[in-house]
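All protein chains of the complex are present and in place, except for one that has been dropped.
Here is chain A:
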Amino acid sequence: MSFSVTSPSPAAKWLAGILVIGYAIITILPLVWIIATGFKSPADAIAYPPKLVFEPSLEGYVNLFTTRTRVTENDFAALPPASSWYEQIVRDQGMVIAGPSRYGERYLNSIIIGFGSTALCMVLGTAAAYAFSRFRVPLKDDLLFFILSTRMMPPIAVAIPIFLMFREIGLNDTHLGMILLYTAVNLSLSVWLLKGFIDEIPVEYEEAALIDGYTRFQAFIKVVLPQAATGIASTAIFCLIFAWNEYAFAVLLTSGAAQTAPPFIPTIIGVGGKDWPAVAAGATIFLVPVMVFTILLRKHLLRGITFGAVRK
């Protein structure tokens, strides 16, 4: 084992480890609590003291995906036996299923808008980044401040004219409108990140391809794109996470057809008060994919977060 004068002593490392792990445990408590609450019955969810051990229940998830209604006692008694496990859970609450809830649609909207805007942003962003990287572009040096300045405006302030503009051209509450909007919001940072990745690819490769008779466009597609694939993927993850999490524009510009999950989840209510297990279930299905993503792709993600900030 090599020993350097600058490396901290084993005791210091131990102490550092304990402190960091302690912080990490406190910091994931709220997230663990969201997941746990989703599997609690409403009574367990609001029990005092808060229950750490409980009998798991799928009531929250069933309530999340259905709308329920009460029927008169006579009608209730006359119903045929429940035909499925989820119907049984609703019956146990003394209600019947009236239909599916809006959650599935809202979730699908999140997927369409998230992936749609990410794809569009990557196409536009990679092309622009390539041009900025390979051709002499006068604006280059002001790019960082331009990126900063487009991000300085509170979303609400930009939302006023966008609301008017979208209403004028019929893009309010449409998937296309939200995709264009999220693409534009992500574009400046994406170009900046992607330019960094493309800068790292040696120009010699393309020059060799050009000499071999490729056109510039072919060289871009066949030589540059494959080499930039990792960089494009990690930039795409950032765009996707932003679009997935975005709330301010979504709540102001969508209300029905194109509403995403973040404005919808807080509006989930139950009978006589907030149905916390259903809210937690909705939040869990929405948040857990991002958590898994983050853990699996930690190497690229952690580098990417600081990359944009630290590069200059």
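General remarks:
By definition in this document, contacts are C-beta pairs under 8 Å (C-beta built on N, C-alpha and C of every residue); 3 or more make two chains touch, one makes a residue touch a chain; residues count from 1.
One rule holds for everything that comes next: contacts and distances are computed from a predicted model.
Note on the omitted subunit: UniProt lists it as "Carbohydrate ABC transporter membrane protein 1 (CUT1 family)", one of the names in "Acyl carrier protein", "Carbohydrate ABC transporter membrane protein 1 (CUT1 family)", "YCII-related domain-containing protein" or "Putative spermidine/putrescine transport system permease protein". Checked against the hidden chain, the listed residues A:V71, A:I112 or A:A128 yield one contact partner: A:A128.
Mapped onto chain A, contacts with the missing chain fall at residues 4-8, 12-14, 16-17, 19-21, 23-24, 27-31, 33-34, 37, 45-50, 124-125, 127-128, 130-132, 135-139, 145, 148-165, 180-181, 183-185, 187-188, 191, 210, 213, 215-218, 220, 241, 244-248, 251-252, 261-263, 265-266, 274, 276, 279-280, 283, 286-287, 290-291, 293-295, 298, 301-302, 305-306, 309-310.
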